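Taking it in order: structure first as structure tokens, then the write-up.
Of the protein chains in this complex, all but one are displayed in their positions.
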Amino acid sequence: MSNALPAWSALSPALLLGLTGLALLLVDTIRPNERSNTSMALVSALGALASLSVTVWFVVAGTGHADTGGAITLLEGAVKVDTLALFFTAIFASVTALVVVAAHDYFHDHANPAAFYSLTLFAATGMALLAVANSLAVVFVALEMVSLPSYALVAFLKKDRGSVEAGLKYFLVGALSSAVFLFGISLVYAATGSLIFGEVASGIESLGSLAGVAGIGIVMIVGGVAFKTASVPFHFWAPEAYEGAPAPVSAFLSSASKAAGFVVAFRVFTEAFPLGASLAAGIDWALAFAVVAAVTMTLGNFAAAVQEEVKRMLAYSSIGHAGYALIGLAALSSGSAGNEAVMGAAMAHLLVYGFMNTGAFLFVALAERWGIGRTFEDYAGLARRAPVACTAMAVFMFSLAGLPPFAGFFSKYFLFMGAIENGFLWLAGLGAVNSVISLYYYSRVVRAMFLDDPATPSALDAIDVRPTALYAAVVFAAVATVLLLPGFGPVIEAAEAAAEGVIAASGSF
Amino acid sequence: MVDAFAYVPAVVLLPFFSFLVALGAGKYLPKGGAFGGIAATAGSFLLSLWIAATVAGGRAYDETLYTWAAGDQFELTFGALVDPLSALMLVIVTLVALLVHVFSLGYMNDEGETGLPRYYAGLGLFTASMLGFVVADNLLMAFMFFELVGLCSYLLIGFHFREPGPPSAAKKAFLVTRFGDYFFLVGVVAVFATFGTAAFAGEGSFPALAEAALAGDQAVWTPGGLDVMTWFTVVGLLVLGGVVGKSAQFPLHTWLPDAMEGPTPVSALIHAATMVAAGVYLVARMYGFYALTPTTLAVIAFIGGFTALFAATMGVVKDELKQVLAYSTISQYGYMMLALGAGGYVAAVFHLTTHAFFKALLFLGAGSVIIAMHHNEDMWDMGGLKARMPVTYYTFLAGSLALAGIFPFAGFWSKDEILYEALVHGLNEPLLLGGYVMGLLAVPVTAFYTFRMVFLTFHGEPRTDLAADPEPVRWNVKGPLTVLGSLAVVTGFINMVPVQKVLGLEGIDYLHRWLDNEWGGIDGLSSHHYADLGPYSSGYIAGGEVPTVLVGAAVSLGLALAGLGLAWRLYNVASPTEHTAKLGGIKDVLYNNYYLDELQVWIAYRTEDIAGGADTFDQGIIDGVVNGVSSVSLAGGSRVRRIQTGLVSQYAAMLTLGLIALLVLIGVNGGWFL
Amino acid sequence: MILEALIGFTFLAALLVLLAPNAWAGRLAFALSTVPFVGSLYLWSRFDAVGNALTGGTIAFESRYEWVEVGGRTVSWFVGLDGISLPLVVLTTFLVPLAILSAWTPVDTRQSQFYGLMLFMEANLLGVFTALDFFLWFVFWEAVLVPMYFLIGVWGGPRRKYAAIKFFVYTNAASLLMFIGFMSLTFALGDSIGSLALPEITQAIADGGLETWFGISPGRIAMVAFLATFAGFAVKVPIVPFHTWLPDAHVEAPTPVSVLLAGVLLKMGTYALLRFNFTMLPEQASALAVPIAAIAVISVIYGAMLALAQKDLKRIVAYSSVSSMGYVILGLVVFTEYGVGGATFQMVAHGLISGLMFMAVGVVYNATHTRMVGDMAGMADRMPVTVGILVAGAFGYMGLPLMAGFAGEFFIFVGAFGAPSLPYAPVFTALAMFGIVIVAGYLLSAMQKTLFGPFRLETDYEIGRAPFHDVAPLAVLLAAIVVLGVAPDLFFEMIRDAAMPVVEGVSVDV
Partner (left out) sequence: MAAVAASIPPQWYLLLAAGVFCIGLFGILTRSDALYFLMSVELMMNAANINFVAFSLYYGDLTGQVFALFVIALAAAEVAIGIGIILVLYRNFGDIDVTVPTEMRW
């Protein structure tokens, strides 16, 4: 299938996203004074969906899969399209689609929404690029390509103090982290003399006296990843950014951008720094991830349990979920059969998370659109006024908590299974404790919406509109969250195939 | 001819159907379903007679009719066992039940009671359960119907549930007997575990196996390799727990006097003639097992003797008619236990029979008096009823003479035989002798309170207007009284052992021969067999059997007459007065039944205190821990969130520190700095 | 296929009722819920399983489709019935329609949601009892929590939110512990299993498939897994000291929910204990026999004492459930035909009886709007039929012969007393049996105080006669209890057949 097309076409998902972004700019420049929010949203949604469909088609066709001639490398090996890349591109594209559709209603009265769509699309392009990056240089460039629009997006509401403060903090921490990341890359380059993953890997095997340098570099790269995935200790930006940013942006960052961080991690740490070789050189980055994962999930969940505002609670919970997903790297053990399983489970979790978490933030967007407050109390009795949306929210909450019959159940339990299979009982146990706590605070939302009575009878009169697009996005996310449970087979198999791909590419893992 | 035994289930089921009918359609039927019950019990009675005749015809019946649970480990079944003992019991139960049903027409319907369907349903179910218990062919089935009997007594005692008293009495009755039944149930389970069966009769029955086991040619399970004899004694005592409860033996007798809260016919049927008999009957039923363990027998005898005396003393001071009868019931069952313990199997059954009749008679007589007195039971408000209700008086008198054990009434013969058995066997058995002495001492006391009751009720001058002009009673009251009255006179003659022994007339001890399978029965269930198993040897005083018989009889009769005389002297006057003052301090003790009820109430309260303590512990400690966990983690959460100070430069600092920490960790772990 | 139909239909019914208007959601739900019952009766009539589904017996209505493959283990849709699960399926489908009927009076808001959730829960319960693949089973097991959370939290009493969240979090924590324990067991089995099908796992363990796993010896793995799963299920059962969520949940939950909670949800725990701990890991079970028997006895006595201390009728029944579950544990741990079989039978019996008790108390509550012992007296005078049935049910609870409760308890006792595999079995049994005295104590005194004596009611409600649809389910339940009490072999036969392999499983080790 793929050999019928020119090799560069393997990049078409990323290209589609990028072109859509440019198209948006074009539209905006040609007719600047026409506030065509709708057309913008439409174009960007179509672009995202187009790229999504192409991606899915590629996955189904097995592009870059070992069975069909293996990964497709382009640009002197700087870029590589394989199942992993496509899998994550699918996540990015679908989240983008959801977000832009929702944004249409969220920014219905905004002065100039056009910039939002183009920025989102460019960020998405950067993510797609991250997914295919095969060289540390490309990784860094793509990473910046994701970060810079994100900073702007967070601070998008220029007159909103919260948005600006969030943007500032996000930017400062981000700049620092990317500097650390970059320095890490430079050290690895210093130690191995290359930026292409494959060559770095071979360099790692023969480090000699430079092991320490490479080690410091690798740990700094871990830091960079931690920033993108909002993991301790680089998580500090997350609560503020997610809380202050416009809700669609929070959705975008907490789902897609996080996933972007993970795709880098999965690829770099398997292909560039194979565990076996790293261990031989005394660089136990899996241990580093284990520590980070443990601290992250604990901090995220415990802090989320005591929040007053739903949005901030979701922010912390997304930190907690970063901790879960990190298990996918932390629970790797050299040469163990369970590696594909656990990493695949982490990827699958990110996919499911892409839907349920985006959905949750979009519900918050809906609430902000309605203009009801942000605290749990403000959500009291919401189910009476908006049963459909609240049911969807309940689905997201229970799914995030890992309860059947929702997809979050499968992904989370497969993650724990993977950890157990590789002998990381303590990680699984910690994850279990955390998910019990998460059950508590997620059910607080459900309780507020369904069980509690509104503070005042007039509290919910603000709910006077039914923003169609937002509803559509939320409901679609909910449906996806439910359907992914019975339909989990292909997902997890694709994810495991992806993991297998990168692990195999790393040769001796 | 048709086989009578094919109708054994019918005997049980007829009253059960009357229960269903009364329950379902009672309120549409005349007399609230009374006739259904009468018809059913009459039918059962006739069938029982037929069955008894068949047994007399030299046949017996032991069949498994229904498999309840067909496990490989144990097979739990229902079946019918008809031998002389159960045949006799069937006749007694059905007859008394029939008479009580008839009497109820007068006592309940004519008095315009409400809830009659419930009443007759209860009677029907009770009769059915009792009959089921009688024909039971294994211990489990016996236990089941034993419990159902308990349920019925609960329902019937609490019949007047709108008043405060009866429900409480019903609760007490069920609870106290339940306490005994607990041991019984443990015993049943133990029997299964030990022998793998609970059948009463036949080669594979557990008494037979136990006999074999003691003989050493049969291996049985015992806990922790316990000695077989010891274990059997334990099992026997466990089952005895149920007996002590149901037959109201010390210390579980306290429920029976309260049970008088129930309607009088119920008292007659349940707490005199049949249900309380269940305990004694059970011992007789599995006597082949008890006879094997001397210790158990001795305990039974001692409990019996003690209860006989103990209850009699309390009966002395009671003012209410039914109370006196209640304590006399307890006392009389004490005699039966004494007999069983003393190896007097036949004597026990004999007294069971006679007592069933004369005690039913006394209760029904009391019922008739109560009707006449418009439900005033205080004897001090009566007096002089003799002239106004002659039928009741003379039948009641017959019953009293029997109860007091005056020659030649029924009670004399049975009680005399009991004492005789206890004496001859007791001469070599100190514990048993103690039982005998207490039984003997109870004789004058019994005579005294019985006639105190008679004189206070019927003799002298009427002490109230009610007594002066009692309400007349109808045929449905007099009829049963007459029947039972005559039975109370004649029943004794079915077993005139002393006469036989003294005059040497062979074969007039019909009951002995009946229970000895002389006309037919099942091997291993004959009185002879039991005697062979039993540990006792006979000893005689005054040189020889005949003198012993005479002396024994003379002594007991003399004592009875003495008691009677004292009662005559004190109460057979125009206007009798309380003489209890003469008793001094003992009086209060007797009035308060030796404070045993208080003791049990105290125990109940302490139990509730413990429960309260447990509840506090549960809510405080255990649930406290559960809630503590959550509050602790939430507190932890609010600590953690403080890290997010909101100051971005502090974020930078913490970020850097975290990174350094990570570097150090991995570095040290990887040994870069070496 | 028929099992899929059964479960699927119930899910559809739930959806349908959810969309129905409140006005006739109750009737619709009842009508629909009778279908699964008929279906389960059909299953019963066609039941042809032999032996225990986990130990290689022939499974009835077996059907299996691969679902997901993860970590070299296939997770499949794998359902089937054996002599242990069928009675519980019948019990579930039997109780739900009655519970729905009993909800008509008390539930007066958001009916369609209520009945929808009830049916949704039923579907998941059926899944729990039919699933033979661990992961599938676990999906249903967890999915039961969600409807229960809402049912308690939305329609419950004053402290419903506290009770709901407590139940929700507590039981979920237990499930996670159990999950980790069991997963480590499956991975310690290495390549000796290719799927998470329970029969396969059981066989593998029996064939000594456990390997040393990350330096942990097979024996220790098995023991750890046993303890983890036991603790996990102990919360659900519940066994002292994990029982404190139960009274709160029961007191707050509306009547029909209490009925299902006591009638079926508690049985999930004992069922799981039997399936996992006592069937898969008999060696560990018999190694720990004495402590387990000890906590069983403690549950019985302690639970009964707590019930004795309560003033709220529902709380009384709730604590007595703790007590009754103790019998079940005792029956399971002794590994005899009557012990294990009796325990299973007792699950059904207690399901019916506790259901009846909660329903009857509920009917009284509908009339009086109080459940406090002190607030009322002489109810028998006003609602004779209800009280009559309540008394009958209470005696059933006390283990009156010829009612289901006695059968279950007696089977357990007779199976436990002489059990060879349990040291001091007679002592434990005799101690546990004393429960039958305490239960009589508190039930009788509670009844005396509330039902009998002169009529008195503190709350100012006019007591009308209970409507037919309140009393009918009581009568039906009572009838069922008596039938099972007179003819226990209706179920006990197939239960024995399925329990024997479990017993033999250990008898080789003892």
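Just so it is clear, A, B and C label the chains in written order, and each chain counts residues from 1 on its own.
By our rule, contacts are C-beta pairs under 8 Å (C-beta built on N, C-alpha and C of every residue); 3 or more make two chains touch, one makes a residue touch a chain.
Just so you know, these numbers come straight off a predicted model, no measurement behind them.
Undergrad: Missing chain touches which shown chains?
TA: For the complete complex, the undisplayed chain touches A, B.
Undergrad: Out of A:41, A:54, A:81 or A:176, which touches the unshown chain?
TA: Selected residue, touching the omitted chain: A:176.
Undergrad: Among A:15, A:61, A:74 or A:148, which residue is in touch with the absent chain?
TA: Hidden-chain contact among the options goes to A:148.
Undergrad: Among the options A:105, A:240, A:284 or A:421, which residue touches the chain absent from this view?
TA: Spelled out, the listed residue whose C-beta touches the missing chain is A:240.
Undergrad: For review purposes, identify every residue of subunit B that touches the missing chain, sorted by number.
TA: Answer for subunit B: residues 641-642, 644-649, 652-653, 656 touch the chain left out.
Undergrad: Given the full complex, what residues of subunit A touch the hidden partner chain?
TA: Touching the chain left out of view, subunit A contributes residues 137, 140-141, 144, 148, 151-152, 155, 158-159, 161-162, 164-169, 171-172, 175-176, 178-180, 182-183, 185-187, 189-190, 193-195, 213, 239-240, 243-244, 312.
Just so we're on the same page, only the chains that are shown with their structure count from here on.
Undergrad: Based on C-beta pairs in contact, work out which chain pair has the most and send it over.
TA: Max contact pairs: B-C.
Undergrad: So what's the Cα centroid distance for subunit B and subunit C, whole Å?
TA: Distance between chain centres: 37 Å.
Undergrad: For subunit A and subunit C, what's the span in angstrom between their mean Cα positions?
TA: Subunit A and subunit C have C-alpha centres separated by 42 Å.
Undergrad: Averaging over Cα atoms per chain, report the distance between subunit A and subunit B in Å.
TA: Using C-alpha averages as centres, the distance is 78 Å.
Undergrad: Give me the residue numbers in subunit A that touch at least two other chains, ranges are fine.
TA: 440
Undergrad: Do you know which subunit C residues sit against two or more other chains?
TA: 169
Undergrad: For the complex, which residues does subunit C have touching subunit A?
TA: Listed in rising order, the residues of subunit C that touch subunit A are 67-72, 135, 138-140, 142-143, 145-146, 149-150, 153-154, 160-161, 164-165, 168-169, 172-173, 176-177, 179-180, 183-184, 187, 213-214.
Undergrad: In their shared complex, at which residues does subunit B touch subunit A?
TA: 630, 633-634, 636-638, 640-641, 643-644, 646, 648, 651-652, 654-655, 657-659, 661-663, 665-667, 669-673
Undergrad: Under the touch definition given earlier, write down the residues of subunit A that touch subunit B in their complex.
TA: 168-169, 172-173, 176-177, 180, 211-212, 215-216, 219-220, 222-223, 232-234, 236-237, 239-240, 281-285, 287-288, 291-292, 298-299, 302-307, 316, 437, 440
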